[in-house]
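The complex appears here minus one protein chain, its other protein chains still in place.
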Amino acid sequence: MTIDRRPLTEQIRRNGPPPTLCEYEDRGGYAAIRTMLTEMTPEEVQREVTDSNLRGRGGAGFPTGKKWSFVPMGDDAPRPKYLVVNADEMEPGSFKDRVLLEGHPHQLIEGIIIAAYAIQAECAYIFIRWAYRRSALALERAIREARESGLLGHDLLGSGFNLTVHVHTSAGRYICGEETALLNALEGHPVIPRAKPPYPQVSGLWGKPTIVQNVETLCNLPHILAHGAEWYRGLGKGKDSGTKLYAVSGRVNRPGVWELPIGTTVREILEHHAGGMQEGYAFRAMQPGGGSTAFLTDAHLDMAMDFESLSSVGSRLGTGTAIILDDRTCPVGFVRNLEHFFAQESCGWCTPCRDGLPWVERLLAALDSGDGRPQDMDILERHVTFLGPGRTYCAHAPGAMEPLKSALEHFRSDFDRHIDERGCPWAKTGTDE
Amino acid sequence: MTKARNHSVTIHVDGRSFQADAQRNLLESCLSLGFNLPYFCWHPAMGSVGACRQCAVKQFKDESDTNGLIVMACMTPSAEGTRISIDDPEAREFRSSVIEWLMLNHPHDCPVCDEGGECHLQDMTVMTGHVSRRYRESKRTYRNQYLGSFVTHEMNRCIQCYRCVRFYRDIAGGEDLNAFGSRDRLYFGRMQDGTLENEFSGNLVEVCPTGVFTDKTLSHHYSRKWDMQSTPSICSHCSVGCNVHLAERAGIMRRVTNRYHSRINGYFLCDRGRFGYEYVNHPQRLRRPAVRPSRENSAPLISLSPAEALARLRSRLSERKRIVGVGSPRASLESNYALRTLVGREHFFSGMSIVEHRDASLILQILTDGPAPSWSIQQVEQADAALILGEDLVHTAPRLALALRQSVREQPMEQLDGLNIHRWQDAAVRTALQGQRGPLYIGSVAGTSLDDVATRTFRGSPCDIARLGCAVAHEICHDSPRISELTSEESALIREIARALASAKRPVVAVGAGTGEAWIIKAAANVAWALHRRGVAAGLVFAPHECNTLGLSLLGGNSFEQTTAIEGDRDRDALLILENDLRRRLETATLNRWLERFDPIIVIDHVDDAILDQAGFVFPASPIACSDGSLVNHEGRVQRFFSAIAKEQDVQVSWRWIQDIGRVSSLESFHAMADWTSLEQIHAAMAEDFPVLRRIGEAAPPAQFRIAGQKIPRAPHRFSGRTVLPVLETIHEPQPPHDPESPLAFSMEGTPSQPPSPLVPFFWSSGWNSNEALNKFQDEVGRSLHNEHLGIRLLEPQPDARSRFFENPPPRYERRNNQLLLVPLPRLFGSEELSARASAIQEQIPKAAVVLHPREADRLGLRKGQAVDVTAPGLTRRLPFETDETMAGGLAGLRLTPGGVSVPLPAWATLKGAPSP
Partner (left out) sequence: MSHSKDIRSMLSEHEKDMINEELSHYPTKRAGAVEALMIVQRQRGWISDDLLLAVADHVDMAPAELDRSATFYNLIFRQPVGRHLVLVCNSVTCWLMGADRLRERLRSRFGIDAGETSADSRITVLPNVCLGACDRAPAVLIDETLHGPLTADELDRLLDSSLSETLP
């Protein structure tokens, strides 16, 4: 395996400190921006990234180059422009950005420089959750090193381009990961998603053009610039380009995160990398991309984990971090836990989300405790529809309904058993190891 | 505004085609078209934020689209060809689900809730058809807060529509109410218990769609909306003339609510206007005529019947040849006119203080002779640049201050077109504009409530403020007088202000009369006129002292100086005082000397406090809330008010007392008014006497007005207990009280139709029991009322007038040795006489004090807690002092509440620390 096949994680040391600036530069780090700053125009950078077909790794999969293309460029564009790094990883089951933040902050900084240069942003904020304190400290250290070497700050490497990078620590709310809510949070305003238009690319942070980008997305940029769009496209297995950080958690033998060609099959990730199910546990279903994605079952094991394949079966690649539901865990309890999370993390702005999600959670709790009634299933079904896209103010509640909707499809009999048997059939056996 | 409808588009609702306005969203269009589409978070004056999701409809791409998508009507523009369905089953079901969610935790305590029967949540629940409860869990509860004497808090009823915080923070600029927590544990309240600080907090009662915020004063004498008789009236607590509904039951005034007027108050009232009404119920309010047998040893007043009192007066007046009349800026135009008619032009004293009289005449002159029009509140709201000179307007013309606060958004809003954002998309607008503010400059003696939205502020003495204004005028147009001795800092500010005003499309100069400095008024005129010379259509807005200051001024009474110069012979002259406590306006010794020259002294009033010790005869007047008449507001708009309470025994409107007094006098002039039996007759007489008042009769339909032969009922048709109310006095069912003065009836019987706007007694429509029923009274929601009469604007500018600028502005303020310039600091609560008698207001009246910049306090060697002896011509007071870093140096602010200031201010004063007790 060459460096080229695992570009994002190659230099990350498990259980070791992240590469220092020197170590990174010794292995080709920051070379891409030296070339970029001296030889490329922002438009050329944008073109390269567009050609690479890089899609956002935060969950929605929006093409990065296209996102940048909405930013006003040129001398009369509003200033300053901002780049915001979304490091508020809080989707249940997701921990891949933490690996990149803790393991290789300089790679992220180089990605930030590239993205900032491409849209001519002078200031970048890394919006990071409080619980990632280790990551934040690693980032602060790396930023200091980069600044002291002239890689950040005024007149980068004599190019005339200026960029300051700050770390913003957030006090913990899932909704801050929604890009416009994140902007409100960063500004110190009530954290409610914003109405669109205006789109952040035009009127974002403090009303200025702003790009919000996921950590993993940015970490791809140095490699795209270093090796070219064509090389990058070649990394993927299917239609999508590059590698993807895939992760698996739950009752598998080796829970973890791996950088693999995007489009690797579910089975390969599960069996080869995660080591298959633990002794005594069988695979029942999985959420492929975090807590807000619809379940896949064993019928889907040979699907490619890429954007299109998963949406074709009604799920999403999401963050690419899978959660495994095993046969000894109650699917109703599993969904109840998820809905508790979503109800808890609702910002409280719109009615269906604020009041609908707690009801869903309590209905599931009632099923669990033996209080479920047949008509509760109708109410659940109704919530699946009425908390769907367009009904709510943002994508939070629709995201919460994805696992519920698919659970009602795949595990309907389990729900019914809770009603018929007046309680959780798993409660007697428990989820003991 | 009568905007040309060039945005007309066709939209399709449930298969039918309608014309709609492309500038509005689908919710607004649907409501304007008369559809019943439920909503909560949208508000016509606050726009859309998409929070409640109640107004869902189904939108179709085109004729062939049968699936459609659920959209929120309030978040969707009315674009050409838009196809929606309100009746779509899925849309209906979704709307009923929204109510179901909102009801999960709502306590269903309607029977004990003050909002019950006029609750938007009740109405919307019925509208969506959600009837049965499926949620089995227990409800969430909260601890309520004490929010002061105006507003009651009951958080359990909250449906989290966010209207309260949006009004309080975004519209009113309040900072102490917010939304705490998140998810389904949101709390709308203050950080800690305490009185709501904002001057417009009472609007929470109306913007809240349910019973979270209710009127605490109403709860002290509670009655359901349907059980109260409601009457259109005009607020009498400042010069703005906000339109209000007064609600009464069993002779007790119960509450004040907003009566929409598209040019004045729109949707919002100030707290003085809303909660000041209880003076009507004041236990000491005068309700019987009284006579003082002897003036000499301050004998007590003895109550008599009207006939007896008038008979006694007849004997006293028989040998009197003259009556000197004292008018009142808080009495109606008709009563003042009646007095003037009886006593004659030359014996009619306006009743205003020296300063008020001078300022009012000046304002009248500026608005009549100059090219700059006086602007309505609505025009001020749409001004794209503003200069405020003088005092903190929130204390003297609060609704005007609220309008100025909105005006700062006008200029930034111009960017919205480029961003493809509609004005109604409030959330998007606020995101896009990022708190940008258009130009607003304030010159004042101390910090003001609008400083937080001001571009820059200037602090100085009243004459320095006037000089600032004059210098701005000169900078705009060099024909206006030059100001010398400006510092470079001042010059820079002046250039900045001049540039901002001259480059605006709709700049306004707003001035309060509260500082007492006439030159501030003149400076404002100079600025507006200079702008007109430059071709900029600037507006002027003044805040005279009281509700009818301008109306009284139009009648041209004498000033106090003129009055004292010619009047007074105790053997010959009687004095007739109309609704006026002269001790509030004239220095005590001077007043007492003057009163010595009259006998008897006759007082017509409803305020017991206003009765002079010297008064020999007292006749109980109906307050404005309980009578019919007209007032002229700050812009020169005459508006009609109607009596909210049926005629009370022994009490009558002042002009009738004046007529009765005329009848028992030997004055020739009585014959001119002998036949008056209605306001219409007085209006005819006034129109003849005063060309400017020729249209006064058009302000509202006359008393004879009927709809299909019927009067307009003040009581809703559900009014209950009509026959029970008087049962303690009589078991016979009495006739409903007559109301010969107006087309309104004290009854539930009458026309079911909507009357012309000045006569609308309450907003109610089938299925719309709350004040949101207003939608059904407007041509388009948020715009003109059906059959709108706006009152009559009496004063229109001379567009071509090249009025001469006011010359010889005052010199720079020079501090005097050992003296400070004493300036008045009016207060929202306490400075206005009538509202200060309301118990809820009384709880919020600040203590009287002298206010100093900390430096001045140090210079005077004052210690914390020490009292100050203030000595000025005609004034000696010992008062506590307070320091205020926003107070201009070299000044002392006099916060006299209640009681007003009885000496002309500003005046030089000596301040000394009082010896410690």
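In this document, chain identifiers A and B correspond to the written order of the chains, with residue numbering beginning at 1 in each.
Throughout what follows, a residue touches a chain if its C-beta (ideal position, glycine included) is under 8 Å from a C-beta of that chain, and two chains touch if they have at least 3 such contacts.
As the structure is a computational prediction, the values presented were derived from the model and not from experiment.
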Residue of A:L186, A:A285 or A:V332 in touch with the missing chain, whole complex considered: A:L186
Touch with the omitted chain, as defined above, among A:P255, A:G276, A:G314 or A:G423: A:P255
Among A:L182, A:A247 or A:L380, residue touching the chain not depicted: A:A247
Full-complex contact with the absent chain, from A:G172, A:G234 or A:G280: A:G172
Residue of B:A79, B:V131, B:M191 or B:A565 touching the missing chain in the full complex: B:M191
Missing-chain contacts mapped onto chain B: 175-182, 187, 190-192
Absent-chain interface as seen on chain A, which is shown: 89-95, 97-98, 125, 129-134, 166, 168-174, 185-191, 206, 247, 249-251, 255-257, 291, 321, 323, 325-326, 329, 333-334, 337-338, 340-341, 344-345, 347, 431, 433
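By our rule, only the chains that are shown with their structure count from here on.
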Centre-to-centre distance between chain B and chain A (centres being mean Cα positions), rounded to whole Å: 54
Contact set on chain B toward chain A in their complex: 49-54, 56, 69-71, 75, 93-94, 97-98, 101-102, 104-105, 134-137, 159-160, 162, 179, 181-186, 419-421, 425, 427-428, 431-434, 436
Residues on chain A engaged by chain B in the complex (per definition of touch): 173, 190-191, 194-198, 202-203, 206-207, 343-352, 354-359, 362, 366, 371, 375, 379, 382, 386, 390-393
